[in-house]
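Apart from one protein chain that is not included, each protein chain of the complex appears where it belongs.
The first chain written gets the first letter, and so on, giving A and B; residue counts start at 1 in each chain.
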Amino acid sequence: MAEGKVGAVLVVGGGVAGIQAALDLADSGFKVYMVDQSPSIGGVMAQLDKTFPTNDCSMCILAPKLVAAGRHPNISLITNSEVLGLSGEVGNFEVKVRKRSRYINEEKCNGCGLCAQKCPVEAIDTYNKGLTDRSAVYVEFPQAVPLKFKIDREKCIGCRTCQEVCKANAVEYDQKDSEIVLNVGSIILAPGFEPFDARLKSEYGYGRYQNVVTSIEFERILSASGPYAGIVLRPSDGEIPRKIAFVQCVGSRDAQLGNNYCSAACCMYSIKEAIIAKEHVPTKLDCTILYMDIRAYGKEFDAYYKRAQEEYGIRFVRSRVASITEDPATGNLLVHYVGEDETPRIEEFDMVVLSTGMQPPKNVEKLAETLGIKLNKYRFCQTNIFTPLETSKPGVYVCGAFSSPKDIPESVAQASAAAAKAMAIIAPERGKLISVKEYPTEKDVSQEEPRIGVFICHCGINIGGIVNVPEVVEYAKKLPNVVYAEDNLYTCSDDTQKRIREKIEEYKLNRVVVASCTPRTHEPLFRETVREAGLNSYLFEMANIRDQCSWVHMHEPKEATEKAKDLVRSVVAKARLLKPLKNPTVNVTPVGLVIGGGVSGMTAALELANQGFEVHLVEREKELGGHLRKIYYLLEGEDPQKHLQRLVKAVMKNNRIHVYLGAEVTEVSGFVGNFKAKIRLSNGEEKQIEHGIVIVATGAVEYKPKEYLYGEDPRVVTQHELEEKIAKGEFNAEKVVMIQCVGARNEERPNCARICCGQAIKNALKIKELNPDTEVYVLYKDVRSYGFKEEYYREAAAKGVLFINYSDERKPKVKNEGGKLKVAFWEPVLKQEVQMEPDLIVLSAATIPNPDNKHIAEMLKVPLTKDGFFLEAHMKLRPVDFQTDGVFLCGMAHSPKFIEESISQACAAAARAATILSKKALEMEGIVASVDEDLCSGCRICEYLCPYGAIEMLEKEGKTVAHVIEALCKGCGVCGTACPTKAITLGHFTNEEILAQVRAILKEMEVATA
Amino acid sequence: MTKQKLKFAFYWAASCGGCEIAVLDINEKILDVIQIADIVFWPVAMDIKYKDVEAMPDKYIDVCFFNGGIRNSEQEHMAKLLRQKSKILVAYGACAHLGGVPGLANLHDKKEIFEKVYGQTFSTVNPNNVFPQPKVHVKEGELEIPEFYDTVRTLDQTVDVDYYVPGCPPAVERTLFALEAIAKGDLPPKGSVLAPLKSVCDECPKKKENKKISRIYRVYEKVPDPEKCLLEQGILCMGPATRGGCGARCLKADMPCTGCGGPCPNTPEQGAAMISALASILGLEEEKEKYTEEEVEKLIEQIKDPVGTFYMYGLPASILRRKVIRE
Partner (left out) sequence: MSEAQKDFEPKIVGFLCNWCAYAGADLAGVSRIQYPPNIRIIRVMCSGRIDPAFILEALKNGADGVLVAGCHLPSDCHYLSGNFKALRRVMLLKKVLKELGIEPERVRLEWVSASEGDKFAAVVRDMVEQIKKLGPNPLKMEETEGKQP
């Protein structure tokens, strides 16, 4: 075993969380070993069709991450493997790993797939959840990373056909399992979850009735790469269903099963599945969601829920499903359920989707034992509210669904957060075990005629189902300077990258065009590919024939095909003129600026400091703590004030953190790696600092209600005010009515404020603790106690807190009648209006955006959502990044959240920031403006146009000429467009290139319509 | 050894005649020209018929200086003829180069022009609405006059052009530059504009400091500070978008450039270049968050006669070439 600390990290689990953690670590200078039981990485997300609430194609957004992990020089993928043993201690662990045999030599296999084509065996396709067959030699899905085949020896008949056909001689029937030992400094566990086994709810008939499927099976049914190629069909007879029921909470919120937790993501994924199903079914399709509470608690989720009802006409029925039976004659299903009014009903459906909850992964006890970590009573990883990333064993961290059921963005945020933790303890070892990616020497193609290769993507059937891709390929072949064109099932897959590199060699291509999805997500991947083939990465161009063609012209295949041709032609016209560009590098100031000194800001600052970076922490108030200062107790029982004191102390005594209280950031200029900020200090002085990144942690505020007599009657208070009363011993009411969703889920603010249900339950329990006889009524729309908070909801109900549902049509009414405070509401079981005289009405007031957000957003040039929270770069996969490099966000500035979630996000922001701060220099984008001094006449029109101050005027040989400071240039092109002599050119978007595109995009349209 | 003398020709098409005078603006240097060249065709100064030109062998003329745009059939015929008879055809002056001021007639078509000129001017009495016809039968036979076209074209939209001498009219130094290059046989690649690459600003002596303007003045509305850039004082000056080589002669007389030098070498179009440049700096000072679309409308409204401003010389050479007139 090596001495001292080791600059490497083991990541267990290759789902989206594991991948994110691995990428953050690897990008920050640590060696990563990623061990996954499956033959390829990607986890559950790779099986999903779309993701909520943006309906992004899951594979489309995941594939670039798979590829990035697969090709990262600092990440070793150890797939088809499991952890056997752990020894050593934090900073220096030894991990024993068993690599199970694939019976295929990974080094030799090139993923061509010939073996699978020739294999005579039909085995169950687990990726498609058994809905189709696959061969005994297989990869899980076409975009698999690594794209290495595996023989399923249980199914293999040993005919050796694959061995005969394999040109690479990769088939090794005699391959044995092997054991390897990894030396790492810390460990991240991201083994994900297991969908609940629906057979255990035998009353729902899963496994007996073919048309009862699980939600993950239904994802595969919806997917273009699924068993029915994206057409929704009933498994029993291949008919298109007309009526589908989604049964919620299968395996979750179920006391009988002992699963007293909410799986947190099912409501949203069911809404998504219902929406997508309706989009996929050409005929009329009724979707009904049978639910207990719709838990659309996340950012922008309620808006999605609303759209599902209003735009898509999805029916939501608050109910409990007792059982499902089948009509054997038709295969239809009879769903027996009890509605809100407690009346039993039976309704017939063509198909039923069971929204199965999340369970801890299989064999988790073994893993826990091997690693010496504790599990909670549901066998999820045990964590603490204030240390949501730490397992019970020092140096071993956890992220994703293994610590509690959660959706993708939260898993991704936790993954980055765990990476921050994992790298902090081995921070001095940064950079010691990594290798730097080497590229082949760039070919000089400046003297060559353009030789363009065109790769056109089917994107499964996303493009190919509408656009006639082979026709576009044939068309592309005839375009000037195109010497090669082909179509790919997925141009983004790892094997196609290899193919593109091969074709560049074979056909001496010096320009590459890909026609597929949007360059906004996929251009970096392909640029990297051409660079690996020795071409300058800017000799690449993309045509968007999916997002802006096949997906928006789904019913006009002919026109879409013509449009795709036009787009390809236009891009080829540009490609002919493309010139290589150089990427300037800039030095990084290894200092962070954190705006906001609440729990998120302090945590982020500490995490950065723990990694060895200097941090400036600016808080507008005179005291650190933010929102947390007003929180006196938590649902889970921990003392928030103690944690706050610990945190403040740690921040104040850390000599890498400079705290400015009563101060404000007034100006931020510069760019990633090289920011300059002005801070107005409490004494009115101004301080200027230099920093490499910014973390926005400005929190949120409590809504001051205008409704329900708040502010008029002192007996109407908010949850926070109630909490304060209780904490100060001033609470003495005997009858309390709480009203949920005040200032949220309404016209003005359509989204859920997430934490108020938890607050209400917390305070209700506290009241019951003080006096079990106090009556507490909670008037709610949906009780959104997701995850393990469900337990407390149950506890509250058990202790006699009455939860009564209300709808928007029948909101509670509060009035003061001659000094008597009265509340009237509709009781849905009794079906009548009830009136009460409580001593106290508690409003669950929403958490709303900090009014400063607008100003900060403008200062940093980052966007806000419609609601006024900060808008991250990508709702699913970049939860704490902004689109602007070097600027990150965390905590309630992002959206309302519980303290453990804020802590996770804060650590995540620190990890993301570390990927920048850990580098001495950053390679910048090559698309910048440049001045031809022979043409510049010194008119100075450009000078003040540049918002980044990237243009300076120089005196040269007695003449004034403009000059672009490359490191400041963002590549917008405003200067060159204004330049009256066109002495300024923006690389990659030159006049010649764009004008050629304009001409080509129009030229043959006439021919096509003639 | 006496070198054989070159043969020069000069022709005047749709232009004002100023270019003819400009040739003489080189003053005593004209004597040097005579030393090296014989003038074989110059209708304004010599008595010579078209048929004499037709009789010349092809490429007989070494250099033909052609000024004026093409707006009728006679000019088109002569352009083609002189192209055939000349080794080098030079578009001399803004009209041949860009269409010139007569090119602004592209804001109208033949019908509109005839109706105005032969029908609606104060001094015209034309009760029978008689308009010129290319062919008229009279008792002596058929009379033919050149056909008037709808559109003024530049010389190179009609025939292949070897070189361009910009300016309205070309500055003395441009003419001399061309003559010297021809005399020395030291000509740049075909298609070149015989002028420097940079814009008028490069030659303009006025001080350029801060190009943020919000108020626009027409020339008569303001007495400018003679030391400062006129554009910065709100006077529309085409100098930034106009190829130099004129010595910024207008600016030296405190008048703004109107753009006769044509576009700079990299620009797709002179007018668009100035539109883009001017719109970029107009109101820049108060840009941040202040402007509504209505306010921008007001800013833009200050620019009177945009086509006359941005395309005074270059409408036929512009991307769209003319106004669309629908019946």
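Methods note: a residue touches a chain if its C-beta (ideal position, glycine included) is under 8 Å from a C-beta of that chain, and two chains touch if they have at least 3 such contacts.
Bear in mind that the values here come from a model prediction, so they are computed numbers and not experimental data.
Every shown chain that the unseen chain touches in the whole complex is listed here: A, B.
Of the listed positions B:Lys29, B:Lys222, B:Arg249 or B:Lys323, the one in contact with the omitted chain in the full complex is B:Lys323. Residue A:Thr977 is the one among A:Asn128, A:Asn332, A:Ser404 or A:Thr977 that touches the chain not shown.
Interface residues of chain B facing the missing partner chain: 107, 109, 149-151, 153, 157, 267-269, 271-273, 275-276, 278-280, 282-283, 287-293, 296-297, 299-300, 303, 306-307, 310, 318-326. Listed by residue number, the positions of chain A touching the unshown chain are 54-57, 279, 518-520, 544, 546-549, 551-556, 559-560, 562-563, 566-567, 570, 857-858, 861, 863, 865-866, 883-884, 927, 945, 947, 970-974, 976-978, 986, 989, 991, 994-995, 997-999, 1001-1003, 1005-1006, 1009.
Simple rule for what comes next: only the chains that are shown with their structure count from here on.
Partner chain B is touched in their complex by these residues of chain A: 932, 934-941, 943-945, 959-960, 974, 977-983, 991, 995. Residues of chain B touching chain A in their complex: 197-202, 208-212, 239-241, 244, 264-268, 273-274, 276-277, 280-281, 284.
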